[in-house]
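If you scroll down you'll find the structure; I have some questions about it.
For this depiction, one protein chain was excluded, whereas all remaining protein chains were kept in their positions.
For clarity, chains are labelled A and B in written order, and residue numbers in each chain start from 1.
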């Protein structure tokens, strides 16, 4: 099975370790044995001007996933919304009302589906590929999350080299290491069976540190100081 | 404390990684230090003709656990239903209604108890051994789950050698390795403190692979191809 998935993650943190805004949306192509991405692409946000309360992330993820899917023609596209694997093109209002999710979740999807349903329907009509809301059940979505963390660190290195310092909150239970010209990241949850990712970067000289976010257990911080 | 426990697990998967039917019920005898089974027995189902929606598993588990318990006379028998450790022989209808579980759980137990309560009561009268519904709190139940996975792999090897290919979904966060004449399995959750199991098999030549189930995060797949 060839899967395209997308997720958003990595946040600039303030001095009290609270998130200011999200950094990166990543889309990945994942193939058997489903442990890392064969291809990844990124779309950066402006973390210093980000509406954390909004629902922009899932839209960005859908658009970026379809951009990659158009190129690599996977068997299926996975989005990070845990609705039991339902096809997005079938999400009309009565179907949303019948979902076993919270009222708040329903309100969000009544609004989201205005953009996402036509998008998924058109993509399915043109390619036969389904876009499904599978969320945390998907290994591919988790790999996209790890890549969102890797791209956030890549952005952080560039930002830090310019400004002298940056503190980034990584996605849930993952760690990263900078080795010469590569950023290596992996899940800290062994139950996931060894998920990881890697990005090439330009080799530069700087100090970095990874440590637990003191106010968000199981989340790590990446910090760079030049 | 000497504990007998039983659980069902391991599923034949279709080409989309969805379960077709369950493979094995295992009963185990677990003794201090509670990391593996001293004795294990198995009862195989027909995964190609299995009612996944049914409640057959827990009945199979109770019968198999009592079969082993009659032989090894443990201090207690653990079943995989998380009801806070209540004695099955005491599960009459008013007691079930008073449990803090969902209405669906109550309906299931009103039906299940017709078989299980008399069974547990008779066993307790004859032996003084309690059969309790402790479920996910029990380390012995988890070890039975790991053995259900091991027996499923053993079945899968035989089936695969005959048919050329089989894909099996293992129980939650466990991995297996085939080494010469043994199948070794262990929990992928280090919080469980190192639970594992082992089965002897006839040494044969075949290729196998273990990797994450892409649509069921924290579940691994075992695949054999001859």
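As a working rule, contacts are C-beta pairs under 8 Å (C-beta built on N, C-alpha and C of every residue); 3 or more make two chains touch, one makes a residue touch a chain.
On a predicted model such as this, the values are computed, not experimentally measured, just so you know.
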Residue, one of B:6, B:30 or B:174, that touches the chain absent here: B:30
Which of B:22, B:58, B:116 or B:134 contacts the chain that the document leaves out: B:134
Residue among B:89, B:113 or B:142 touching the omitted chain: B:142
Residue numbers in chain A that touch the chain omitted from display: 16-17, 172-173, 175, 188-190, 209, 211-218, 220
Interface with the unshown chain - residue positions in chain B: 1, 3, 30, 32-35, 85, 134, 136-140, 142, 189-195
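As a convention for this text, only the chains that are shown with their structure count from here on.
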Where chain A and chain B are represented by their mean Cα positions, the distance between them in whole Å: 35
